[in-house]
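Step one of this worksheet: look at the structure below.
Complex shown without one protein chain; remaining protein chains in place.
This part shows subunit A:
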Amino acid sequence: MNRRPFDPRLLRRVPEARRDLAVLALLGVLAAGLIVAQATTLAAVLATAVDGRLDRPALTGFVATVAARSALVWAQGTISARIAATVKAALRADLLGAVGRHGPGWVAGQRAGQLATLAGRGLDALDAYFTGYLPQLVLSVTVPLAVLARVVFADWSSAVIIALTLPLIPVFGALLGWQAQAATERQWRRLSLLGGHFLDMVAGLPTLRAFGRARAQTEVVRRMADGHRVATMKTLRIAFLSALVLELVATLSVALVAVPVGIRLLGGGLALQTALLVLLLTPEAYLPLRAAGSRFHASMEGLTALNEALTVSAAPAAPRATEGAATPDGRGEIRFESVTVAYERTTALRDVTLTVRPGERIAIIGPSGAGKSTLLGLLLGFVAPTSGRITVDGVDLASADPDAWRRQLAWVPQRAHLFAASLADNIRLGAPDTPPDALADAVRDAALDDVVAGLPDGLETLLGERGHGLSSGQRQRVALARAFLRDAPVVLLDEPTARLDTAAEAVVLDATRRLVAGRTALLVAHRPALLADADRILRIEDGRVTELTPEPTGKVTR
């Protein structure tokens, strides 16, 4: 993975953050200047105070630099938070946009969860990186340089010692391994997350309870957590020890500067004000380097999220048909010509040739995983054929505008997603301007009216993540209502009654019959009842399609 402290891809991907980043760098230069100015004025105040006098201009200058530093701290924080907000908004838009660009086939499965987490809360880890680590990183460059520049003018021999010892920090850091330290810290986090199998045990509690071992296992949890503690302390000891060595290196370096300064001061070879300035400034030179190193691990999570986001949104999208591409007419003939679909490890469909005549109702059966849903996915444009082609009314789907083609389709998936919106908006998906009476018709056709009546706010009831849940049967009827509203010439149904009990199945079947009347329909079927109305029955097994002699239903259920 990318371990650089700053990812240059960021500048390319989020150009609107460039200006703020430049300002942040500038503020880092200013901050270094102010640190020098504060030490200079304080040294002047103290050097005159030795004689019991007050150097008013110097004190005023000191207060002024402090005020300026305070303003600078505010500006640095605000700017870095601005960068964080800008970058997060841009990356979120990028990530979610990638879903639109790549299509649902790409986002399916585990990736959906990862993306949702990353675009949701994952990117918020960038706050720590931008407001904590990045400004410190800038300071670790500007402050040592500014200190060196100032000390050269005040006392060049001290400057030489600082210049020679400063590299010791990054050198020792590399030797002891900031990287290793970051790794151990990460390891620690990971171990904590596992919590000595704590999570494993809690997740398995129902099983432990089923064997009557839940209480007895408490002692095991304690023992394992204790073992975890011992292991953790071992790694921490190393991490802390390397931090100690770095601190001692910095301390010894300061001493190397301070001792000759003191001796020359005693001998009268150096003015007190200069000596004080060197004493006050020298530790400042070493501090930001160590601080940046120790904050690196805190920003790891953010860097990881950033790396993931930049990688995901950079993935090239499959070429999409351009505007003005042909729009096939869904009332025409649908032909599959030697279509093969191969996924990474499996082949979902092999050499499928098939013609669907307008108005035909085709039932598709076969064991799970045989490729039934892939067949529908091809028509929806979620899956592209590895070889072969699909034409509708003579137009190759690969060259058609997918949105225009999908307007000819109504799709009832196995499990429709309920969006965090009102029931009405869930039904009006893709057609937000539907007049109320058309909506009411769709609700009635999908036998959804009794569901609506049972909801607290009727059609305005909020559904989804934090809203009202619906049972599988009700969910299925929402999907059917969407399809009714779509009023498309081609209907695709993916096991519309798969998870329903008999009572719900009857209602959904009735609605399904009304939906497919007068349209071309492909329905993946599990239940005999659905086969009754089919004109043709296709069986898919191992990716191969065989046509079955249509049998009257009586024979099937006899």
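As a working rule, a residue touches a chain if its C-beta (ideal position, glycine included) is under 8 Å from a C-beta of that chain, and two chains touch if they have at least 3 such contacts; residues count from 1.
Note that contacts and distances are computed from a predicted model.
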item	value
Listed names "Thiol reductant ABC exporter subunit CydC", "Serine-protein kinase RsbW", "ATP-binding cassette domain-containing protein" or "ABC transporter permease", with the criterion being the UniProt name of the chain not displayed	"Thiol reductant ABC exporter subunit CydC"
Sole contact to the chain not displayed, among A:Leu26, A:Val99 or A:Ala532	A:Val99
Contact with the hidden chain (one of A:Val45, A:Val151 or A:Leu423)	A:Val45
From A:Gly212, A:Pro456 or A:Gly518, residue that would touch the chain that is not displayed	A:Gly212
